[in-house]
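Shown here: the complex without one of its protein chains, the others still in place.
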Amino acid sequence: MTHEEFIQLGEEQRKKNEQYKHSIDVCVAAACVSMQSDKIKKSIEDEVKKKELGTSCRIRGVGCMGLCAEGPLINIDNGKSLYCNVKEEDAQEIVSAIDKEPVERLKLSADVPFFNRQLKIALEDSCNVDTESLDDYLAQDGYEALFDVLTKMSPGEALQEVVKSGLRGRGGGGYPTGLKWSTVQIAVTDKKYVICNADEGDPGAFMDRAMLESNPHKILEGMAIAGYVVGADQGYIYIRAEYPLAIKRLRNAIKQAERKNLLGNNILGTPFNFGIEIRLGAGAFVCGEETALIASIEGQRGSPRPRPPYPAESGLWEESTLINNVETFANIVPIMKKGGEWFASIGTEKSKGTKVFALAGSIKNTGLIEVPMGISLRDVVFDIGGGILEGRKFKAVQTGGPSGGCIPESHLDMPIDYESLITIGSMMGSGGMIVIDDSSCMVDVAKFFMDFCQSESCGKCVPCRVGTAQMHTILEKITNGSAGMHDFQLLEELCDIVKNTSLCGLGQSAANPILSTIKFFREEYLSHIHDKHCPAGVCKIKKEEEVIS
Amino acid sequence: MSKVRIKTLKIDDRDVGAREDQTILEVARDNGIHIPTLCQLDGLTNLGGCRLCLVEIKGSNKLLPSCVTAVEEGMEVSTNTERLQKHRRSIVELFFTERNHVCAVCVSNNNCELQNLAKQVGMTHVHFPYMYPALSVDATHDRFALDHNRCVLCTRCVRVCDEIEGAHTLDVRGRGIEAYIITDLEQVWGESETCTSCGKCVNVCPTGALFEKNKSVAEMKKQTKFLPYLTMMRGARR
Amino acid sequence: MTKLKLATVWLDGCSGCHMSFLDLDEKIIEIAEKFDIVYSPLVDMKEYPEDVDVVLVEGAVSSDEDYEKILKIRKRSKAIIAFGDCAITANVPSMRNRFKVDEVLKRGFIETNTDNGVIPNKNIPLLRERAVPVYEIVDVEIFLQGCPPSADLIYYALSELAEGRIPDVKERAKFG
Partner (left out) sequence: MELAAKKKAESTKDKRKKLVDATMRRHGHASHALIETLHSVQEVYGYLDDDALHYVAQELRVPLSKVYGVATFYHFFTLKPQGEHTCVICTGTACYIKGVPAILHAIKENYNVDAGDTSDDGKLSVLTARCIGSCGLAPAVVLDGEVTGKLEPDTLIERIGSMIKNDA
C-alpha cells in the first residue's frame, strides 16, 4: 500500500462515518460480553434492520468503557447518552429512542468523577474504535504514527522521543523505556526481536486484556515502531491462553494489517520489514518474568535464568531482544503523535504520563481507569472509584498483585508513582488495584498471595521453591490458631531469605504481601497468635484444647 | 586464535587476574578461594539454582550467583561475609526440610555433598519445620535406583543425560515444591524407552538420590572425573 | 573444685549414642573426675533430679512420655545437649512422620506380624502425631551431631564444658 492509498482509505472511512446520523457503540470487551453484550448488540442490529435505520445508524462493537461494574454499557451518539446495565430486551426501546429523548431508566451520567477525573492516553480511543475493524482505526489516524516515523524520522530521532517522554515500563518494574530501547538499538546481533508481554498474570489485573480486546491495532502499531527503532524485523506477542477474546481479536488484527501491508515486508512502501506472531502462554505466572517468557516462546519450561545477561544483550534465541508490556506499547503511538515533551509534561518528576489501573474488590466502580501519575490513592479509591461498598469500612488497597503490598488508610494521600509505592513496601506492578474492606482478614489475604506464589514458583531455585512453601505453611498455622511467636519470627526470617536470595523477581518479591501486612496490620497477626482470634472473623481458629493435643 | 582480554578484580580483598570469559566462581577457584556450590558441576552448563554460590559485589545490594556471573574489570567481590554465611546456612537448612534426608541410613552417608555442605556452612540443626513429603523410590531399573526422598532437584542428572549422554531420558515434572525428576513420560525407570543405562546420572548426583542397587548404607561413592574429560574429548568449548 | 552434675537421657533413639558414650573407654575416668553422673539409663536413679548442670539427651520426642520428660528436664537442667542426630533432626524416628500414627501401629503390630498381632493399648506411652527434634519442644544449648556422635566428640564437648567453655563442634562433627 502506498501512502496515497493509505490516506485515501482513512478518508473513505471517515466519509462513510459522516453519513451516519447516529452511532450506537456497544462495549464488547470481556466483562460486558460476559453480561451478554454481544447478544445485546445483535438484538440492536436486528432492531435497526427492522426499523430500516441501517443507513442512518452506525452500530459498532467497541472496547472497554471502563465502568465494568455497571456493564453492559452502550454509548449513544459519542457520549450524548450512556446506557448502563442494559439487557437484551432493552434493545427495542433503545433503538426507538434514538431520535427522541434518551431512555432515562438506563441512563448514566457521564459528568461524574469516574469519567471526568480520568486522563486517557493508553486507553484513548479504546471505547471509540470498532474492535474488529482496521478501517475504523484508520479513520482515526491509525497507523499514521508508524507512517510518520518510517518516512520522516531516523530510528535515532524516534528513540529520542521515547527518551524525552520519560516513559517507564508499565509491567511493574518501571525501567526507563527509552534506555531499554537504546540498549537494543546499539546491540550487535544477527537478528533482533521485539516481544510484547501480554502474560498478565496478576490475579485481579485485566488492563492488558482490555487494551488488546479494545484496540489491538494500537499495540501492533506501537510494536512496529519499536521494531523500526531498535532494528528488529520480527515481533512476538506472548499472551495468556486464558484470554480467548483478546487472542481472537489480535489474530484478526494481525491478518488485517498484513493484508493492508501495515505489517510484513516493505511496510507502506518503505524498506522496513516487520512481522508479528502470537505465542500463547499456558498458565504460568512466572512467564511474566522476561527470561522465563523467552524460555516459553522457545518451547521450554518457563524457568527464568539469572540476569545478566539481560534480554537486550542476549534474549530470544540468544539474540538482542526488546521486551515491553502491552501498556508500554499502548503509549508509543500517542508519544509519536504528540511528542515526548507533551508526554513528559504529565505526571510527576520521576513518573511520567498516566497509568491504567484495574479497580476491583470492595469498591463501587469496579472497572478500568487511567489516571495521571501522582494522583493520590484516596482520589482513586473514593472519588473515581466511588468509595467502598455500602455498609463496609475501608481497610486497605492492594497494589502490585503477588509482588506488591497492602496499603492502609494512613497512606492513602500518598501520590501514585513508582518510588512512593516502593517506599511503603508495595509496588506499582502492572496495575491491579484491589480494595479490601473490614470483612477481610489481612493474614488471610497474605496467605492467599503466598498460596499463589507457592503454586506459581517454577521450582528452579531453592529459596523460592521451598521458602514460599514454608511461608505458606506458617501462615496456615497462624490462621488456624496453632502458631506461636516462634513461628512468627520464622516467617519474618523466611521473608528475608526468599527476598534476598531468590533467582528472579517472583521470589524476590514474593514476601511483599507478608511484609506489608506485617508492617501495617501487625496487630491482626498477633491477635491470631496470642488471643487465637481472627478480628475479621474470617479464619476458622481451632479451640484451645485441640491445639494442644 | 582471537586474543583473550584479561580483567583484574578483587576477590575477598585479593587482587586477582582473570580471562574476560571466566565466571567469578572459576576465578575464585583458580586462586584457591572456596565458594560453596551444589548444582554446579564442571563439565555441565551452569544453572544458578542452588543459590549457595551467591556473592556480594561492592556497589550492589543484590547477591549474585558466582557460577554464572562473568568477571568485570575492577569488580570487588566478597565471598564469605556474615550476610552470605547466614543465607547459605538457611538455604542448606531449607534443603534438609524439603525432602526426607536421613544421613544415618543413606547409601551416600560420608560421601554426600549435601551432608558436607551442612558441615561447611556450620549447620548445627535445622530451625525451619521439616515438611515430610510422601515420596516414592523407583527401583525398577536393573542396576540403579532413584530415591526421591533424597533428591535436591539440582538437575545435574537431567543435564548430564541431555548434554553429555545425549539421551535426555530425565527431566523435571511439574513445578515449584511439587516438582520432581521423571524418566520419559513418567513411566518407571525400568520401562524407559530411551535410557542407555550409562550410569552418568548416578555419578553426578550429589546425594544418595541416585545410586547403584547393590550398595548399602555409606557404600555409595560417586565419581565425576569423567565429565571434564568427556567434554574436552568432544571438543566442546569448556 | 565442685563437680558438675551430668545427666544422660534416652528418648526415642536406638541407644547408639549411649553406646558411643561408653566408647569413651578409659577416658570415662577423666570425665568422672569432672562430672557426677546423677541420672542416666546407666545408673540406678528413678527420678530426674533438680539442678542438673548438663544433660545429654539422646533420641527424638516421639511419645507423650518423651514429651513430659523433656519438659521436666528443661525445668531442672542448666544446659541441654541434643545428643546425636535423633535428638537434633528426629532422624530415623522421623521416618514415620509421613504416615498417620494408626497406620504406623497397624504396620508394626499387625501387618508385619505372622501371629495374630494386636496393637497394645495399655501401659505403653502413646505416640504423638510426629517424632520431632528436641529443640522443637524446648530450648537446646548445644548440638552434638552424629549417628552416633563419636566418643572423641563427646569427650571434647564434655571437657570443654568442664572448663567452663562452650564447645565449638562445627569443625568436628557431621550428621550421619
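Per-chain residue numbering starts at 1, and chain names A, B and C are given in the order in which the chains are listed.
One rule holds in what follows: a residue touches a chain if its C-beta (ideal position, glycine included) is under 8 Å from a C-beta of that chain, and two chains touch if they have at least 3 such contacts.
This structure is a prediction, so every number in the text was calculated from the model and none was measured.
In terms of the touch definition stated at the top, the absent chain reaches A, B within the entire complex.
One of A:G10, A:G347, A:G432 or A:P463 touches the chain omitted from the figure, and that residue is A:G432. When the omitted chain is restored, the residue from A:I24, A:A205 or A:I529 that touches it is A:A205.
Of the candidate positions B:Q40, B:T69, B:Q120 or B:T183, contact with the hidden chain is made by B:T183. Contact with the chain that does not appear here is found for just one residue of A:I7, A:I186 or A:A241, A:A241. Listed here are the chain A residues that touch the chain not shown: 30-31, 34-35, 68-69, 71, 201-206, 209-210, 241-243, 279-285, 296-302, 358, 360-362, 366-367, 398, 401, 432, 434, 436, 440, 445, 448-449, 452, 455, 458. Across the interface with the omitted chain, chain B contributes residues 162, 167-175, 182-186, 193-194.
Convention: only the chains that are shown with their structure count from here on.
Taken together, the touching pairs link the chains end to end in a line with two free ends. Distance between chain B and chain C, defined via averaged C-alpha coordinates, is recorded as 34 Å.
Rounded to whole angstrom units, the spacing between the C-alpha centres of chain A and chain B is 39.
Between chain A and chain C the centroid-to-centroid distance comes to 58 Å (mean Cα coordinates, whole Å). Within chain B, contacts with two or more other chains are made by residues 127, 129.
Across the complex, chain A is touched by residues 47-51, 54, 63-65, 68-70, 87, 90-91, 94-95, 97-98, 127-129, 131, 152-153, 172, 174-179 of chain B. Residue ranges of chain C in contact with chain B, taken from their complex: 82, 85, 88-92, 94-95, 97-98, 130, 133, 135-136, 140, 143, 145, 147, 169-170, 173-176. Across the interface of their complex, chain C is touched by residues 96, 100, 102-106, 109-110, 112, 115-116, 118-119, 122, 124-127, 129-130, 132-134, 218 of chain B.
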